[in-house]
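The complex is shown incomplete by one protein chain, all other protein chains being positioned as in the whole.
Lettered A, B and C in written order, each chain numbered from 1.
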Amino acid sequence: MACIHRVSGPASGGIDVFIGTVRDATKGKEVLRLEFETYEKMALREMQKIAAAAFERWPVQALVIHHRTGVLQIGEVAVVIAVSAAHRDAAFDACRFTINTLKQTVPIWKKELFADGEVWVAAHP
Amino acid sequence: MACIHRVSGPASGGIDVFIGTVRDATKGKEVLRLEFETYEKMALREMQKIAAAAFERWPVQALVIHHRTGVLQIGEVAVVIAVSAAHRDAAFDACRFTINTLKQTVPIWKKELFADGEVWVAAHP
Amino acid sequence: MIELSNMQIKIQTFGIAREICGDAQISMLVPESTTAGQLKQLLTEQYPRLGALASFLLAVNEEYAEPHIQLQANDEIAVIPPVSGG
Partner (left out) sequence: MIELSNMQIKIQTFGIAREICGDAQISMLVPESTTAGQLKQLLTEQYPRLGALASFLLAVNEEYAEPHIQLQANDEIAVIPPVSGG
């Protein structure tokens, strides 16, 4: 929730926050926990690019991206994106753009652990 | 932030939270503080209708609407909408629908207080 | 036969409508079978500044009222000036 404080200020009228949590099932199969691996230096650069693109496209005041790594249990917060703007449309659009682009470009890998094995998400067609 | 806890659960994968805060200026004029008045019983009914419509249109798991009333200072949180869903698109869409509809239908009135007077927002064309 | 049948209704007012009407609750004597649309007209005549608003609606029993709705003496009626929450 520190992410929310970091984007709020007297000139902001709307803050949109996306919180991605660890779901207990994927395609109907029970997930025990997740593991996130990252190429940290490159991930930060890619996140920086997303933020720069968001600031260029929308009148955004502040944008925070926070992503956990390592082992996460069901229900834990994996990612938080908080965007503040004077008006809510910019906050909504920039927040959604940020999570969508993060999922496409930022080098972070999620492994789902099941009772009978594990799968790197999206690895295979 | 209690709103976020109330919508999160093991089956939710995405939570979108909109936080509306009191801006320090409107149309370039400094705002000292806000005052919200409400027709409480009807406001709750209208909020209930919005939630029902959101649940009907999107696969949403939980939805919380919280709106302050009375006097608010600059930077204070006026409204929080938190929506959880298995997938983020539903959370984003339902959250945005909720705040947009709330602003159109829920009987809450905002008065902006300036150094030289006060204005009921949106009252006049 | 000529029959005059009026009823006393109570009307809650909010926001700028409360300031225009001068009280959070006003009473009006109106003919029985008055509709929401007719009451809106009566209110605008009695409080012309209501007519200068961007819009105003009536709520009956905590629901927005269509103009054709007939009012009852014990209805909970409210003047809803343009809302501005959020």
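The rule is short, and it goes like this: a contact is a pair of C-beta atoms (placed from the backbone, for glycine too) under 8 Å apart; a residue touches a chain by one contact, two chains touch by 3 or more.
None of these values were measured; they are calculated from a predicted model.
Note that the undisplayed chain, when the full complex is considered, contacts A.
Of the listed positions A:31, A:64, A:78 or A:94, the one in contact with the omitted chain in the full complex is A:78. Set against the missing chain, the residues A:15, A:83 or A:102 yield one that touches it, A:102. Seen from chain A, the chain kept out of the figure touches residues 20, 36-39, 41-43, 45, 67, 78-79, 99, 102-111, 120-125.
Note that only the chains that are shown with their structure count from here on.
Our note on geometry: chain A versus chain B, Cα centroid distance of 23 Å, whole angstroms. Once the centre of each chain is set as its mean CA position, chain A and chain C turn out to be 49 Å apart. Rounded to whole angstrom units, the spacing between the C-alpha centres of chain B and chain C is 27. Under the contact definition stated at the top, the residues of chain B that touch 2 or more other chains are 20, 99. The set of chain C residues touching two or more other chains is empty.
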